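One structure follows; several queries about it will come next.
One chain of protein is taken out of this complex; the other chains stay put.
Right, chain A next:
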Amino acid sequence: MSFVEYSEFIQEGDVAIIFLGHDSMMPIKVQQGAQTQTRYGVIRHSKDLIGQRFGTKVTCSKGGWVYVLHPTPELWTLNLPHRTQILYTTDIANITMMLELKPGSVVCESGTGSGSLSHAILRTIAPTGHLHTVEFHQQRAEKAAEEFREHRVGHLVTVRNQDVCKEGFGVTGVADAVFLDIPSPWEAIQHAKSAMKKQGGRVCSFSPCIEQVQKTCEALAGQGFEEISTVEVLLRVHEVRSITLPLPDFGPDKPLETPTDTRIPSNASVLCKTTTPPREMAGHTGYLTFATKPRIHCLFYLQFVYFGLIMWI
């Protein structure tokens, strides 16, 4: 098992997702001799999991059954331990496409947070890309790095514990894309720009508040970014239902000729398959601001290099 490669069978040390039904899931770490309690009873890792195929039905001690699923970044997003607010799959999907991520992309991200987006990025850029992720909270950075190793994607990611607004991403001129999810993204735009390849790339900033978006857009325009565009994306879930609609009885439309004539009985109804919206849904997550860094033209670029040299000397 790895978050960037499927495997058929469950092995010791794997992360597996226990599907309990009705969108209820829990992540577990498979260990020889370990046990996991579920509402359907105990799962014994050695007997019930190790060597089994992902996707199989496992019968728990109380007789109930669950499915064991192969982890994917999407399942992980739904199951990960929250250390911060996290990004959900709807936003992640759009970020991935709009940043033009693909195998081989080099990506800078800040902050790492709980690693929800990081896992999705890693999945997409593997096996030849690299993620440089910056988190200013030491404990969170350490936890994330540990998680990446456990999920066998450690070789694709560098976690740095620093403040992106002050110290940047720790790399220069290597990134195809930069993602910012920090309280004041406008302070990191300069660093984002210098982290990116000189032939340009894409940048995205996620902010819950419109005031943040305004400042970010101003900073992006000021730094010469192009195609600045802000969007909001929501997922609408349609719950499939079978509903029964009673039919009204208006009585016979003409006098009945014979008393045996068939007419709709007053308790008649129609069964239909339809969908209903959930009673409540996520109405706002954040605004996504995207922009393109144009290629640096030679003249500007040389100036930049000379400036760098002077600074270094």
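Throughout what follows, contacts are C-beta pairs under 8 Å (C-beta built on N, C-alpha and C of every residue); 3 or more make two chains touch, one makes a residue touch a chain; residues count from 1.
Going forward, contacts and distances are computed from a predicted model.
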Missing subunit (named according to UniProt) among the choices "Exosome complex component MTR3-like Protein", "Ribosomal RNA-processing protein 42", "Glycosylphosphatidylinositol anchor biosynthesis protein 11" or "tRNA (adenine(58)-N(1))-methyltransferase non-catalytic subunit TRM6": "tRNA (adenine(58)-N(1))-methyltransferase non-catalytic subunit TRM6"
Of A:74, A:163 or A:187, the residue in touch with the unshown chain: A:74
Hidden partner chain, touching residue among A:15, A:49, A:86 or A:106: A:106
On chain A, residues whose C-beta touches the chain left out of the figure: 2, 4-6, 8, 19, 21, 23, 53-57, 59, 65, 67-70, 72-74, 89-90, 92-94, 96-98, 100, 102-104, 106, 120, 123-124, 126-130, 132, 149, 152, 154-156, 158, 170-174, 198-200, 210, 213-214, 217-218, 228-240, 273-275, 287, 289, 294-295, 297-298, 300, 302, 304-305, 308-309, 312
